Every structure is written in structure tokens, then in C-alpha cells.
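I have a structure here, written as C-alpha cells, and I will follow up with some questions on it.
Here the complex is missing a single protein chain, while all its other protein chains stay put.
Let's look at chain A:
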Amino acid sequence: MRGAGERTRRAGNDTRLRVASTAVSDQPLAHAAARTRPQAGSSAVPRLMALLALLLAVGFVSLLIGRYPISPSVVLGILASALLPTTPATPDTMTTVVLDVRVPRVAAGAIVGGALAVSGAAYQSLFKNPLASPGLLGVTSGAGFGAALALLLGLPWVAVQTSAFTFGLLAVAVAYVIARSLGNGSLVVLILAGVVISAFFQALISITQYLADPLTTLPAITFWLMGGLGKATTRDLLVLVPVSLGLLVLLALRWRINVLSLGDEEATALGIDLVRTRLVVVLCATLMTAAAVSLSGIIGWVGLVVPHLARAVVGPNAPALLPASFLLGGSFLIAIDTIARSATSAEIPLGILTALVGAPFFIALLARARQGWV
């Protein structure tokens, strides 16, 4: 803020102060700046490509690992024969393991991890809070109750998933309506309504657990609440529909999500309709999370930790942050799930591992935060 101002300061012939930069004195400064301009916007593309490559690499490695280790060339052959019918087929068991078991599971990991991470990133911008996570407004508690209720009633798996999805949406809708009718559009009221609704549905979950048969239903509910991709089949990839819908709308709103993180007053002064934009972001994030949770059960930490990791890689701008969060969330969950299904002879519930890995990871991020990027 010195520079040009200092040069012109003495030029005034009265006591009135001259504005720092006139057209003439600006020229050298403008040229100097032109040389050092960072190419804003384009710099994120190579990094996003690298994250995409990481996701594909993690996904491929995950196809090799498991109770039946399969060599890379065989997996490539199986994938090739599935995509190109002309290629000769490999032994049946391995084809089944790769195509019917591991591919759906890896795809589910990418979708669920990506959806949770993008929802978390959108919420962190929307609520201007680095501790916001996808479950903030009650979607995971609602989904948990929906699944537990369906399991308690002995409904088939499809009904469990549908019930989880529906109650997840319902919980956020109730929180939103409460906040709209009580608050004056304040974010704090919305968060508090979410906390209350979460607590309410947690209590309902406890009731279902209390009523459940301790030998059959209770373990099923408990396993669902700990999350996992073990039941993922090709049909489950239907969740791609709501997840893609939410992702596309959030990506379309990427610049507005950025401006929301300036705060209410400044975003309004920049022409953003706060109420409408917030509603659409909450709707999309809820849709994605509810769909993800209906497939995997409750998986914590991904939506909280991965956006911070993505921010460290591509910076805080939503146009880069949202796709980076999706790619990193997918890689993260596939990697954790691979450990969950291969580290021990019995499968470790995924939600336990994400917390075990996520907690120290988050502490490491906090240590970096003191250097100023959170």
C-alpha cells in the first residue's frame, strides 16, 4: 500500500491528499503485476487430474487385494473381457470375485466417500465452520432410525435402505422447517434445530435397540450403525442417481457456495439470495448424504476430515474444492474399506476404522492449521 501512493504524495499543491494511483503512475505497477500474476483458476486443474489418477490407482489396487489375491494382469484381463466381449474369458471364480464382489464394492466406496466429502465441504462453506460435517442437520441420525426401524420390523434389505433414505431426508426437513418458523433466517438457529433433531432420532434409535431381539435384530442394527460396504451389490449403485443429482447442482452453484463463506451481510451485498441458496445447498447435501448412508450405514469422519485435506491440496475455492473433495473422499474410503475387509479374517466395521484413522489424521491437520490454512 505504499509504492504509487508515496510517489504522488508530494505532487499535490494544496493540503488535500491525492488519491494513490492516477492513470500515469499506475503504468509501471500494472506491468510489474502482470508478470507475477498467478494463473487463478487454471492452477487447480493439474491437481484435480492428479487426484483423479489417485482415485483410479487406489480403486485398481483394491481390486487386487482380498482373501483371494489376484495379480494385476489377471484383473486387467477380467476388466477387459467385461468391457470388450471379444477378449477371451479367464477362470470363472476370479471373474466372479472381481466383477460381482470387488468392483461393486470399490464403486460403492468411491460414491459413498465422495458424496460424504462433498456434503461436508458444502456444509463447511455454508455454515462458515470448519467443524461442520454432513450429519450436522440430522440426516445420519434420521437415516439410522429409518434403518433400525425397518430391521426391527424384519423388512427386506431394499426396504431397510429405502427407509434409511426417507428418514434421513425427513429429519433434515423437520430441522429446516423448525428453524424457518422460529428463527429470522439465522444459521445458529438452523444448527441448533439440527442438533435437537439429531438427539431426538438418536433417542428413537435407542428405543429400537432396546426393543430388538438381542440375538438376531440387535446385532443387525448395531452393524448397520457402524457402517460397511460388505453388502454392496451392483444394484446398490442406483444411489448414483441422487448422488449425481446433488453433486451436479452443487457444482453448478460452486461460485455462490464460495461467496456464502464471506458471511451473510457481504454475500447479500454481492447479490446472493441467502435463503434460496442455503435451501438448495442443504437439499443437495442432504440428498447425497442420505443416499450414501442408505447404502453404507453410518460412516463418520469422512465428511469432516476429507474437505480439510482437499483444501490443503487445492485451496479453499469451491470450484476446485468440491471436485477435489469428491475424488479424495472416494480414494480415502476405498483405501479404508480395503483395510477393513483384508486386515483380519473377520471384516472390521468400516465406521470404526474411519474413526480410528480419521481422529489422528484430524489432529495432524490441526497442527498444520496453526500455520494458517484452515
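Methods note: a residue touches a chain if its C-beta (ideal position, glycine included) is under 8 Å from a C-beta of that chain, and two chains touch if they have at least 3 such contacts; residues count from 1.
FYI, contacts and distances are computed from a predicted model.
Identify the UniProt protein name of the omitted chain, choosing among "RNA polymerase sigma-70 factor", "L-serine deaminase", "Na(+)-translocating NADH-quinone reductase subunit B" or "ABC transporter ATP-binding protein".
UniProt lists the chain that is not shown as "ABC transporter ATP-binding protein".
Please pick, from A:81, A:129 or A:222, the residue that touches the omitted chain in the full complex.
A:129
Given the contact definition stated above, which residue among A:153, A:188, A:211 or A:269 touches the chain not shown here?
Only one of A:153, A:188, A:211 or A:269 touches the chain omitted from view, namely A:269.
Write down which of A:183, A:230 or A:319 is the residue touching the left-out chain.
Considering the complete complex, A:319 is the one touching the chain left out.
What residue numbers in chain A mark contact with the hidden partner chain?
1-5, 14-21, 26, 29-30, 32-34, 36-38, 40-41, 124-125, 128-130, 252-256, 258-259, 261-266, 268-273, 311, 315-317, 319, 372-374
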